[in-house]
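Structure below; questions to follow.
Then we have chain A:
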Amino acid sequence: MTENSSSPANALITARGLGKHYGTFQALSGIDLDILKSEVTCLIGPSGSGKSTLLRCLNFLEAYDEGEVRIDGQLVGWQDGKASPRKPVSATKLREQRRQVGMVFQQFNLWPHMTAAQNVAEALVQVKGLSKAEARDKAILALARVNLRDKADNHPSALSGGQQQRVAIARAIAMEPRVVLFDEPTSALDPELVGEVLNVMRDLAADGMTMVVVTHEMGFAAHVANRVAFLDHGKLVACVPPDEIFRQDPADPRIRSFLQTYRERNVV
Partner candidate 1 sequence: MELDLFIRYGPALLSGFGITVLCWIVGSLGGMGLGFLIACLYQWSGSWGRACLQAYIEAVRGTPFMIQLFILYYGGPSFGLLLSPVQAGIFGFIIYGSPYFAEIFRAGFQAVPTGQFEAARCCGMTEWTIVRRIVLPQMLVSITAPLTNFMIILTKETAILSVVTVPELLFETQTMAAETFTYIEPFLALSLFYWAMVEFTSWLGRRVERHVTRHQNRQTP
Partner candidate 2 sequence: MDFSFQVISHNFPYLVSAARWTILISFLGMLVGLLLGIGICAARLSHHGWLRRAAALYISFFRGVPLLVQLLAFFYILPYAGVNLPATVAAFLSIGMCSAAYNAEILRGSLQAISPGQREAADALGIPPLALWRRILVPQALRIGLPSHINELILLVKVSSLASVVGIGELTRVAQNITGQTYRPLEIYMATAVIYFVINALIAWGGRRLERRLGVGQR
C-alpha cells in the first residue's frame, strides 16, 4: 500500500502514513491500515512494537504526529486542512468522534464507586441523555449480552477480573459504537478467566461487530480474526488473513521468529 492508495469501499477506519514519536523515540511510522466493517482485525507483535499505541491513535487517546486516521472519511482528532502545525478539533467534536468508538482496556478501568449497571448506564445518561430508567434497562440488556445480568448490582470490587472485563465490554457496547477497540483485554487476567472474556468477544464478532483487538492470544487471532496485522518496531509488517500468518512457514522472518516463541509453548 502507498500513502495515496484508495481504501476499500467497506472500510470504516483508514490510517494513512500514521506516525507517532515520544521525544526522539519513533513509536510508529508509516502505518497504512484499513479496518473493514463487521470484521475483526487483530494487532499482534512483540512487546514494544507499537500495537497499543496504534490502537490508542485510532480514537486519539494518543495524538498522532504524522499521517491521518479517518473514520468514515472524517479526520480524527485534528482539524482537516492544510494548516501546519495541525490544530486539534474542538473538545465537543472530539467527544462526538469518540462516541463512535468504544474502548476496552487492559486494566478494565471500571469506576469503582459505581455498580456494574451504573458503570454501564453512566455514559448513557451523561452523554446520550437517556433517562435513568431507560439507561438502566439498556445497561441490563448489555450486561445480559456478556452473561452478567445477575451481577448488575455488584460493585467492581465484588467481581472477578474476568467479570470486571465483561462489564467493561458491556459498558463499551451499550453506547452502540461503530467499532470497539480492545487493548490487550485478557493480559491482566488469571489464565482460567481468559476464556470467558474471549467467548464474549467471539459472540460479539459473530453478531457482526467491528472490532480491533490488540492481543497475545494467538488462538483467538487465528480462529476469530478476519485479518491479522503484525507490527514490529513501529512498522506494519503485514496485514493479511490469519492463515497467511499462522501457516507453517510465514513469509517474513520477523513473523517467523515471533511465532516461534509461541510454538515452543504449543500455543498455536
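Basically, a residue touches a chain if its C-beta (ideal position, glycine included) is under 8 Å from a C-beta of that chain, and two chains touch if they have at least 3 such contacts; residues count from 1.
How these were chosen: all candidates are chains of the complex that A comes from, given by their letters.
Worth saying up front: this structure is predicted, and the values here are computed from it rather than measured.
As listed, 1 or 2 are all part of this complex, and the one touching chain A is 1. The residues of chain A lying in touch with candidate 1 in their complex are 59, 61, 91, 95-96, 98-99, 101-103, 105, 107, 109-114, 122-123, 126-127, 153-155, 157-158, 168, 171-172, 175.
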